[in-house]
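Partial complex: the chains shown occupy the same locations as in the complete assembly.
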């Protein structure tokens, strides 16, 4: 295509005049249109992190267990002992899901799974972290449609490929209306010696293309993901890709078989920016060059130009660099799995990414500069906003202290708030039992998965309270990490590493960039304190709907190890007569709480403050009593505070348990006592015979221990506080909590 | 009583794995000359009275199909 | 006993079945690739769950044309025991080895959860180790598990005691509420007339170890292994 490179064309590619000058500098000439396209995707935020790299560098990435660091490869790799390792990562598919929820979410799952098996790991489980606008009422119809579509898209892809989806989170808030967040996590298992590299090593080695034929899918999707979501984006038709989980299943099995056969020199998935990204990244990592011929690429459509072929985002494709002489084995394996494949080029020594169409050279760019010399921008951050009030008096100024009926109603409103209500409607649609590893099913603090091949128990969770992050991004981010670690501790696990997904608005707006920076610094600091290096993740900026930027959402995915099956602990109360303890005190911080949001419709105040020493002491204490086999359940206090945590303990398993508790006198208002969200707190239940021992042990460890009462046969939750005795029928609580989402979603099948 | 059939079919440019799989299977069962196959939905709607055409058009576009990946046609 | 676990492209419970089978004394379990054509030397055959050929067109519709299916038919015709689990059940119906069909769940959603199923013993190879009326807690995981057959077929199924598993509540009542997918007559599993081909939607292989919350699935494999 001899379109000449006008300023308009350059701008249409999202390339600034400065960037264009830089391109001419690198090439020593003007780029042709195809080359311009290649630069535009490689230098988009999605691929180059040009707006976030300086921030990402703040993350701790070192650690005794780290085998492959963040950024080195598609995903980090972490040692779990006995020669085994895990590769895991989180990725976002926010914008595609806004346009076509089912396929957008499905292809997101496909993408993260490829990132994992590209490392030579067998994917063993997935999780997902989702955000939508409010799904209630007339106004919620669009959000319900998006929610239903995203969930069935994730189910469709994950269930079909046979990788269990064992956990995740879903929050609803109107800041996400029209711009849902779809962050998907996948973890794979491998032997240390099985780590595969995405490098084009070995000059003269043939380069194979395998997987789905290339079509005009998602042209410029990477660029698309790096722009604001506007009304026009709905017209961005080509950006929608359709996933084929069946193909991916064949690709997954074939690639693992191929890697095991020892004939692979390098391997790289084709994610965003497809063929472009994979050729130039492998060349750049290998310090070599790669030459491919677009005429050899398997195609789904006729008349495709090199530009279209290079920028296509067709799914379920991989680039494999094969050790010369072993081509036959490769062909045999791909044919066994009925996969389209072709030898499309070879590794060169000249450092160029060179693309030919037949004989004619259409792209010739120094690979390293293309991959690594994207401009880096340090955007201006707005000056720090004034801190929000944190003192109870100011926050509750116009809120009368509730009487008994009001307190009864408040707990119901909290439990039936979609963000707190049971997510069974979601995880019931996910096959979470395939592969026979789900030792703790969805619905407890963390998912626990038994990796049979390695004989290891892994615990995993995703967390982020975006209201906290909105009110104070740094503190909110710290709490996201702390809560993840707390969830793992409650399950009996020791955290080993973190992946994160940074979801923010347009970074050109100083207030958004401030949120990004503050969040990253908060995450980084907390990850250092909890000794969980960041193994990788993803940045999604430009999450704006016409209504404005989303609440800042730095999602944390954390993985931990559980030493023995016997240590696996869940949140639900087990037996009548067991004694209930609250660890970490009654707390008092009501700012940014779900009580203010769900009951009084206010997002305001400073989030609770995190005290690392207190938090870490709690985790160590929890693990200690768990290892001693002294406790029967553990659950952390988060959204909705003590009262919601108590209710969840009694209703979150099939067998509903009652509880009778008495809260010691306190100077705080009853609503503050019941619903404050002060951090570093957990509820545990203990067999009567061990109660004294546990109490002594924990206090000796300096934990603030309160004996609240006991689990009861009679299915009633009874709380005595400040002279009031409030009681709820546990079955009623269970239905307000358990049926809310199903009822709201009645009639929405998602596909 | 009117009967209307809305056919929803994946856009030509959009990947249709189901269509591809079906084409393969048809070839294997010995049918020759099979080219491209696309699998879509056929939605048969009975109406008590003749439907409001404009409304029907709107429903076919916004509810029964997804304009981002599918085309539709209304018969009857 | 030597059991063949067929691997279709898109099978994803194949490993799980082999794992479960190997947890039994004296059982050998091996994969058989769908492109193979012989079941020589096997004493039983399992068609595992998954999404064979992506379940495109209809669940099991394409898999039934796989080369191995001819061998499965011969094996079944000769009286060899064949079990189809979930997608395997769908394939057996599509292949005409079992009557009826499995259609989309009444609630439209994919469902993954433990359900109760009541076992009708009827002295078959697949339930002999259990008790008539015994209640098993076994997971289902399917989007198209709603069993359908026309009235005649259902009448015959009842008349010949071919219905081996029905969805039920804790008390063993086969109520509508206990029916997760709208199956006719709460049917969760059936055999052919000859009683050597068994199809079921629940996943017994997922209920063979305490770790996973239930061992109720073992009775089905025990029956298969120890015969009747």
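First chain written, first letter: the chains are A, B and C, and each begins at residue 1.
We adopt the following convention: a residue touches a chain if its C-beta (ideal position, glycine included) is under 8 Å from a C-beta of that chain, and two chains touch if they have at least 3 such contacts.
Everything numeric in this text was worked out from a predicted model, so none of it was measured.
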Whole-file subunit formula (labels as shown): A x1, B x2, C x1
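We take it that only the chains that are shown with their structure count from here on.
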Pair with more cross-chain C-beta pairs in contact, given B-C and A-B: A-B
Whole-Å gap between the CA centroids of chain A and chain B: 35
Length of the line joining the C-alpha centres of chain B and chain C, rounded to whole Å: 33
Numbers and ranges of chain A residues touching at least 2 other chains: 244, 246-247
Junction residues of chain B, two or more chains touched: 17, 21
Chain A contact footprint on chain C (complex, rising order): 9-10, 12-13, 15-16, 19-20, 49-51, 53-56, 108-113, 139, 141, 143, 203, 205-206, 209, 211-213
Chain A - residues contacting chain C, complex: 152, 155, 159-162, 244-247, 249-250, 337-338, 427-436, 438-439, 441, 450, 452, 565, 749
Interfacial residue positions of chain B with respect to chain A in the complex: 10, 13-17, 21, 66, 68-69
